[in-house]
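Removed from the display is one protein chain of the complex; every other protein chain stays in position.
Entry: chain A
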């Protein structure tokens, strides 16, 4: 395992930990999604994105749009890991006057590029930002983080056409396919397959990878960035909700996973134990 991969694994572990601690603060939260999306966020904020932690509005930064606002718990964890907000602030998650509201909003949180939550808005905003960056001759990239449920929204496909039409090679869309939305499995609510073919037909470069296979995630981000073709890029990540905490992975799958009060500490303990075990294995192998 490369040093980079080791480093990103550790970051993913810490992102999961921060998210669980925020979940415990409120006794609830979209923790299943946070655990599932942690590896993608670790690669984004640990490697792929250009940003300056002390200067979140730095003009040269890559823009990262959290379209699915309810993933805020995961995203704040990534911002803490990335050094953009302080770890101590996670205690305020979802409380009155906190900079970390339950659903992500641009005006509240440093490093939050958009107010998400009304689903299907991130990608069309990103089209405008990518066009704007191009016009300003700014080489930064725009990343959009969205979920499979959002694919139901027509605006996503308006934006998909627009991005391809304008050949937005500075646009990377990241789709979390955990196959869960409010009323059940996404494939049952409004079938979206064959998803890779759809995006390809819309004129996008498409990759589909296991979003919890960290080296695969890392490679996909690299491919998206390095592609020479003048077209927008999408990475479809199949993820497992609750990833890293087996009893949550196995819990009845739902948009909003139920977690009982003692279970937050149990989940943290499981995460810590498996991380220690992984490190010991690594040590033994080394």
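As a working rule, a contact is a pair of C-beta atoms (placed from the backbone, for glycine too) under 8 Å apart; a residue touches a chain by one contact, two chains touch by 3 or more; residues count from 1.
In the analysis below, contacts and distances are computed from a predicted model.
Set against the options "Bifunctional diguanylate cyclase/phosphodiesterase", "ABC transporter ATP-binding protein", "Transketolase family protein" or "Carbon monoxide dehydrogenase", the UniProt name belonging to the omitted chain is "Transketolase family protein". Per the touch definition above, the residue from A:2, A:86, A:107 or A:250 contacting the chain not shown is A:107. Only one of the listed residues, A:25, A:72, A:90 or A:125, touches the absent chain: A:125. Interface note for the absent chain: among A:52, A:165 or A:258, the touching residue is A:165. Interface residues of chain A with the unshown chain, by the touch rule above, are 105-107, 113-115, 117-118, 120-121, 124-133, 135-136, 138, 154-155, 158-159, 161-162, 165-166.
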